[in-house]
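Every protein chain but one is kept in place in this view of the complex.
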Amino acid sequence: MSSKATVRNLLAAILTALFSVTLADAVFHISNIINPGVSNIYNALGTQIAPNMVTVVIFDFRAYDTLGESIILLTAGLVVLLIFGRGLLGDKR
Amino acid sequence: MNELIPLMVIVPLMAALLISAFSRFNTVTKIFAFVVAICLPIIPIASNYGLHYFGGYEPMLDNVTNVMFHPAITYSFTFLQQIFIAMVGLLTFLVIFIYLTKYKEVSGPYLFLLFLGTAAVTAMLLTDDIFHMFVFFEILALAQVGIVAASSISYSNEMALKYMILGSIGSPMMLLGIGFLLAMTGSVNITDIAAAVHNGLVDATSPVFLMSLALIFFGWLYASGLPPFHTIKSGIYSKAEPHGAALLQSFTVISMISIVLVMFRIYSTLPIFEVLIVFFSILAMILGVSLALTQTDFRRMIGFLAVGELGFIGLGIGLGTQYSITAGLFQALNEITITALLFIGFGAIVNATNEVDTRKLGGLLAYHPKVSIMLLIGGLAMAGVPPLSGFQSKLMLVQASLSCGYPEISILAIVVSIATFVVFVKTYYSMFLKPKPNDLDVEHKEVPRAMIFAMGILLIIVIAFGVYPDVVTNGISNFVGGIL
Amino acid sequence: MAQVQLIILITSVALVIIGLYSAIFIDNIIKKIIGISFIEEGANLFIVAIGYKAGGVVPILMPEMDTSWFASNAAYPLPFGLVLTSIVIGASTLAVMLALVMVLYKKYGTLSTKVMLADTSKQEEYNE
Partner (left out) sequence: MKLYDQIFDIVKQFKKLFSPGPVTNADVSGIVTAEIFLIVSLVLSAILLRHVSVLLAGLVTLILAIVLISSIPLIPKFKIEQDDSLEKMLFYAIVTLAILGVFLYWGGNLV
């Protein structure tokens, strides 16, 4: 059984190494083709709303994402409490 | 009334927050949850089709590059979204109804998670923004973990942790893929990205673009529980309460189709994309059904069957014609109802016998004839027997693959349907028809009325879709024509 | 000055890869989870690096700046906004995972993944 595990680990290591080379190459190429896109609009338009562009993005253009972000914090808190035993469902099976 | 579009997400979110805050007041919480749950399927039906721009920011023209951009999050609401949101809303209503009648003391966090999951899948279906989809996908993952961890079934915490660890590899990869797309197009709006790809602003054959496909595809595999994640998905279903599992599988199906439609809009120019989807779908069908045949725990068995059925949806989308995508999406709708019916029905059996091992069950036909007949019809629908809804969608899939020139896929789909039927008949036999083992004590209590009611409603939908499939397929076909 | 961006990008990939390796090969569950949070942070760092603009300024409009000069010289704000959201997501998942580990550590008394998260399908007792 242990030899099987060794083969498994070796295969996983080799494949991860190949993947890391691939990912590094992709990221190396991506540094040449970055496109600002919609950020230009934010920089041109956002100054009329608030001085800090990141704030403008978070709380105005993408405020709904931020709602999701705060909900996810709340969910995490509730799930942690749930795991520690508050509000579990009754029947033990 | 386009103001109703964001309400589809906001109503369950707010309900979740209020319930978790005021869960001490038992009766009030119950009534409130019931009322909100009734509203969930009604809102999408009452709403009009259209787009909703958050903050009122309409698409703008970049003066420098002359490209249209959507600066804010956009929701688009069409027939496809309407039918799926109404279906998941109805399912949430039924599940919450079952839950409220089963337990005297409501658990605030659990109701919170049920509503939150519904809100998350609704947002995933509606949104036209890939990062927004990722945010709600993470909320959905946490809600699923919570639903599993809440269910005091032995080893449920272990399964939840495994799901989280695998998810924490899957979803950052998806985020990385979204980052690649963001770097190349400068936008996270799907319409903008698709326009950039189709107008040639992004080189669709560049390896970097293909890498983003690989990363998002891996995230999709995790989201939909296709191989290699089929074991964990079926495990998750088996460790949740049966009515919770009925909702969990609908979340899986909806996150699968919403992400795959996004990928389809962006990557459909690449021939490799469709090959990949068909490959993983066939793998899911083979592995899911062959593992379902070897299970003795019937919750696990339906879990694997649900994974196998996901393969049909993937096949429909992978074939890539208008007819086949319509068939795949119709199959998704049918799978939500049928699998929910099976989970709720088997949940009734768990409720009556406290037993999940098929070897220790038997002779239940005499005790619960109503449940057994409804389950039989559900199983026949899943295997694709006319005139039920599963038959219509599978027939469409077989025809679609024949007309695409892949008769092997048609034969494979039929073989998988037959094997699905074998799985179901085997389980049905050992639960209902086999003589009752002596040591099995069936509690002489009625199956909860709420469960019978829920199964009846789902059964009506299954039969209605089977007899009149055109009601749904015409609308879906129009939607598909729009994205092709 | 494009080297700065390249270095950050490569660092982010390195973080992802280190995280992947430790998530697969390390048996201790806490270390595994640290590796997993490395993956998340790597993805976040990658998105931050996209917002880099050579010679750009922080996207905050100071009183002395002209708005048209600002529009052409500020760094790209969209990736920064996205990253703030995804950092919170990563923190939430981390919290839930660690809570699960706490409960399971009380149950098993060990942090080894092989013991804690082994195959459970055969251990469910079959009471005759």
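A, B and C label the chains in the order they appear, each numbered from 1.
Throughout what follows, a contact is a pair of C-beta atoms (placed from the backbone, for glycine too) under 8 Å apart; a residue touches a chain by one contact, two chains touch by 3 or more.
A quick note: this is a predicted structure, and the numbers were derived from the prediction, not measured.
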Visible contact partners (per top-of-document touch definition) of the missing chain: A, B, C
Residue of B:Met285, B:Ile336 or B:Leu364 in touch with the missing chain, whole complex considered: B:Met285
Of B:Ile232, B:Leu365 or B:Leu440, the residue in touch with the unshown chain: B:Ile232
Absent chain, residues of chain A that touch it: 8, 11-12, 15-16, 18-19, 22-23, 25-26
Sites on chain B contacted by the missing partner chain, in the whole complex: 159, 162, 165-166, 169-170, 173, 205, 207, 210-211, 213-215, 217-218, 221-222, 227-232, 235, 270-272, 275-276, 282, 285-287, 289-291, 293-294, 296-297, 357-360, 406, 408-409, 411-412, 415-416, 419, 422-423, 426, 429-430, 434
Contacts of chain C with the absent chain, listed as residue ranges: 20, 23-24, 113-114, 117-122, 124-126
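What we mean here is this: only the chains that are shown with their structure count from here on.
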Result of counting contacting C-beta pairs for A-C and B-C, higher pair: A-C
Chain centre separation in whole Å, for chain B relative to chain A (CA means): 22
Euclidean distance of C-alpha centroids - chain B vs chain C, Å: 27
Between chain C and chain A, distance of the C-alpha-averaged centres to the nearest whole Å: 7
Chain C residues counted as touching two or more neighbouring chains: 16, 20, 46, 50, 76, 78-79, 82, 85, 89, 92-93, 96, 100, 103
For chain B, residues contacting two or more additional chains: 131, 135, 138, 142, 145, 149, 154, 157, 160, 182-183, 186-187
Complex contact set, residues of chain A against chain C: 9, 12-13, 16, 19-20, 23-24, 27-28, 30-31, 34, 36-40, 42-44, 46-47, 51-54, 56-58, 61-62, 65-66, 68-69, 72-73, 75-77, 79-80, 83-84
List of chain A residues in touch with chain B within their complex: 22-23, 25-26, 29-30, 33-42, 45, 60-65, 67-69, 71-72, 74-76, 78-79, 81-83, 86-93
List of chain B residues in touch with chain A within their complex: 6, 13, 17, 20, 23, 54-55, 57, 60, 62, 64-65, 67, 69-73, 103, 105, 107-110, 112-113, 116, 123, 131-132, 135-136, 138-139, 142-143, 145-146, 149-154, 157, 160, 180, 182-187, 189, 192, 201, 206-208, 211, 241, 350, 354, 356
